[in-house]
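Report on the structure given below.
Of the protein chains in this complex, all but one are displayed in their positions.
Right, chain A next:
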């Protein structure tokens, strides 16, 4: 029994391959015993590239918010390694269960950025096809997707799909009941589910210390019989290695894994939030020095896997993608009012058909009044 518990326990210190200055560090004894291998340079180049593209997307999205093109955008800058590496650890047949903050992960997944931003722009709730992309809609209620991931993983397992369900979750969501129920179901049914908690230290404004008394969120796995791990979330090499191992564990039928990544949200919760009210500039500065892109890039350059020319190329590619996103987001989305009625039920109820007819009449009336500008101006003046 003791050995079983030891198998579940996370390493006492977060798994780390690269120090903040981009130099290699020795794996802890426990981490080495778990067999985490430093990823191949090509894999790390892919992670670096996806982080550069992802961060540019993130910055562009933040800018679009300032221009009023997005209703809101929750940035994941600083969490780039946690957004990118887990996705690159997946196989094509795997499923992802993201939260509202995981837009960078979805772009890395290959989903069209405009589709990713549809929710935040406000033209529809989900702008991509979950079946085609094997990616659930971004989840706004906290932790509810932890249970969906367990159920989907169980179903995929029964279908013989050899697929893993990756559930992305924040630190605040670990306080929710559904986090508990998700992990418990995943464990009881021995499902191939991998939970990645991106512990970015704040749930909007509430710090981790007011969220939990657990020394580390990774300990939460033990109570469910779920193998757990903690990783330096700003070390892209470590996140990739740990997530690859977690996916392998789940794929081999050994049950779910919980990984806690220690990271930091560099921006406010969203553009509507004022982070200066609850955290100090010193704290933010400390994390600025741990930037995952800088860290990996330093190592890649020092080891001769990356040069200035390649860096410029990827930067240019990121700029192109951002420009494309900007151009497409600056087009007014076409939203068809009557589409409201199409997806409430497979077959609309008689009540919805009545309301549809009413809206259709209203729209016809509006179109008619738009055709007679005199009346329009009169209405305008009475407002």
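Worth a mention:
What we mean here is this: contacts are C-beta pairs under 8 Å (C-beta built on N, C-alpha and C of every residue); 3 or more make two chains touch, one makes a residue touch a chain; residues count from 1.
Note that contacts and distances are computed from a predicted model.
Hidden chain, UniProt protein name from the list "Glycolate oxidase FAD binding subunit", "Carbohydrate ABC transporter membrane protein 2 (CUT1 family)", "Alpha-ketoacid dehydrogenase subunit beta" or "Cation/acetate symporter": "Alpha-ketoacid dehydrogenase subunit beta". The chain not shown here is touched by just one of A:11, A:153 or A:217, and that residue is A:153. Checked against the full complex, the candidates A:54, A:182, A:236 or A:255 give a single residue touching the omitted chain, namely A:182. Think of the hidden chain as still there; on chain A it touches residues 124-126, 129-132, 136-137, 141, 144, 146-156, 158-159, 165, 177-178, 181-182, 184-185, 188, 339, 342-347, 349-351.
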